[in-house]
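One chain of protein is taken out of this complex; the other chains stay put.
On to chain A.
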Amino acid sequence: MSILGTRVVRTEDPLFLTRGAVYTDDLTDERLAGALHATFVRSNVAHGTVTSVDASAAREAPGVVAVYTAEDLGDLKPVPPPLPFLDAGFSRPWLVPVGGRVHFVGDLVAVVLTEERYQGEDAAEQVVVDIDPLPAVVTTRAAATDETVLFPEVGTNKVAAFGEPAPEDFFADCEVVVSRAITNQRVAAAPLETRAASAAWGEDGRVTIWCTNQGAQQAKGQIAGWLDLDPALVHLITPDVGGGFGAKIGADQEYAFVAWLAQQAGRPVRWSESRSENMTGMLQGRAQDQVVTIGGSRDGKVTAYSLEVTQDCGAYPRIGTVLPTLTMLMAAAVYDIPKVHAQATCYATNGTSIGAYRGAGRPEATAAVERAMDLFAAEIGMDPAEVRRINFIPAFTEPVQTSSGATYDSGDYEAALDRVLEAAGYAELRAEQARRRERGDVRQLGIGVSAYVEITGADSGHGTSENAELEVHPDGTATVLTGTSPHGQGHATTWAMLASEQLGIPVEKITVLHGDTDKVPDGGGTMGSRSLQQGGAAVHQAAVELVEVARKRAAELLEANPDDLEVDLANAGLSVKGTPGTGVTWAQLAADEQLIVQTTFTANAPTFPFGAHVAVVETDVESGKAVVTRLVTVDDAGTIINPLLAEGQRHGGIAQGVGQALLEEILYDEDGNPQTSTFADYPFVSATELPSFELVEMATPTPMNPLGAKGIGEAGTIGSTPAVQSAVVDSVAHLGVRHVDMPATSMRVWRAIREAQNSGAQKGSTN
């Protein structure tokens, strides 16, 4: 029986559960013996000019080995923005010098090296930094005026613009047109493990850097570039990584700084940040203001849709700048809309830089179009599920190109909706809702429906390729080297399953190694839901190729025709067909000659998983508090290799979507001071705010890889966010509310109800 498709428990877990995983701050590597602790001094002003930095007292503090300010950086050059088309004026200094500008609360001003961890915080407090505040630019609306320009050498806060305005007559032939400004708010990725890095220089002139990251190879290249080092001199290791969600893609400047400090000090250096440092310093996500306009006929057919995006890039534009292009690509989503328009403008603000966060550009597209569909449905008085059904792209097995320019591989969106509606008992939910409305209950029912498609395995800097090395050892065990970079996804188990499937070597005897640039020099890391469909496919391909190598060798040994040999699963080797146990074992073959294969798998194109979610909420219409009571989801990611782990990916994704829809938001005051910089302030979704989820199965394989697998890491979030938001709106729709921005907190819902009642009109709104 095939191991693929079975619920194999993780091989990682026994150590994780008894000794604990080994994260960067846990390392006891002997190369780090005697390491100094780095503590950064950060700006507590969002925007201003540094007038003085006095480190004299700090230099005398106990345990201090060195304090670095901008004057002590030698020939370190500011780090250019990570996208080649961005103005070099957006470069980020290593430390903001006297006379220079800080651009967000958290910007780096000095760094202290101490013998002990606690001494670092003491000494950092004694670095006296004076900053003359400038007006803070907190919103993209303020940024767009250019009244205050953050980077004078650039001359404008506009970072980039994509697409053209829609023609004036874009909606001219529509019977009904609805338009609305909506917000896809700034949120924190908030992996439980904050950022951390360590570095040690060897006598051979090479530096070993350990850091928590989603792609060792990419991070290594960046760090070498920033420090002007020969990449051959950099050895980067990602130990166990405590969550990423996109925010650990690419190196952070602090990581490179740790390597530079270790070189300066002539001793190893360690750094791990506090949560409040993380909540201002680590890349954040989403941060789009959107205007959706949707038009069509009263019978439910949508004929034109426009999405205008304003992206907040934060202080130093990074990868968040180009995420709106994914939003634009996926604007049409699951719908067959004849005319689709999308454009985006991106601005720098005095907030934390924006990067990828679970879905990265695609959740924003889905949230927008799903809100638009609901608004359209409400306007024409049609059930929102029915409006979606009328407008779906019909089921397809050959690639289909959308009006917004994406080419989908395979999909059946109506079937996904049918399944989820049936599993949720949609008709009965609507009946219960009607009863409660009729009775005027305090706790009203809301039902939210979403349909989605997303792009996974897109080129995120490594093409659509991934490599794998597979070696069978003389003791009968095997090792897989992969360029993917698991941080919770369970590749050690799934990649072993893929190799085991071909070789018959038990999963427990297959070790999977990753995240070490000396062992795996090339790799694309784990991001964009690419890993199984590219990295897993590469392992599969390596195993198939290794069987072919072994078959030839075994044929010689056994004096048999290679075509007569087959993998003998029971005996972990190769035997003549029909006579198991008569051949040669993997161990014997590996003992005779090294048995190893290196291969690269390249996908023809990305894949497009899809699904449909139903969220049910109960809203107390007196307080505005909405509670999610059910989440029923179809998430079709093609062929599933390990259902246990695939379900785990869905669960986590769904929960993060609920977090954004109901609770989470990074807030600044008018001066740019973070208001949500600890977990006491930031409403990270907890167990009590979630129900157990109801997952419905559906698997439409993709032709883009031999496994038939699409990505599953981000899908849950993309579906659940709009479903929950829609459910909240739906719960108070009978009171005249048409929209509530995310997060749909009690206050927002309560206000929306009051506004709808006060206006006495059909349409409600929120702040």
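FYI, a residue touches a chain if its C-beta (ideal position, glycine included) is under 8 Å from a C-beta of that chain, and two chains touch if they have at least 3 such contacts; residues count from 1.
Keep in mind that, in the parts below, contacts and distances are computed from a predicted model.
Asker: Name the omitted chain as UniProt records it, choosing among "Carbon-monoxide dehydrogenase small subunit", "2-hydroxyglutaryl-CoA dehydratase, D-component", "ABC-2 family transporter" or "Sarcosine oxidase subunit beta".
Answerer: Looking only at the record, the undisplayed chain corresponds to "Carbon-monoxide dehydrogenase small subunit".
Asker: Could you tell me which of A:L645, A:L662, A:M704 or A:A744 touches the chain that is not displayed?
Answerer: A:L645
Asker: Among A:A655, A:V728 or A:V749, which residue is in contact with the omitted chain in the full complex?
Answerer: A:A655
Asker: Which of A:T145, A:T579 or A:S686 touches the chain that is not shown?
Answerer: A:S686
Asker: Just the residue numbers, please: which parts of chain A touch the chain that's not shown?
Answerer: 9-10, 12-14, 16-23, 25-26, 28, 117-118, 190-194, 240-243, 245, 274-276, 487-490, 644-645, 647-648, 651-656, 678-680, 684, 686-688, 690, 692-693, 716
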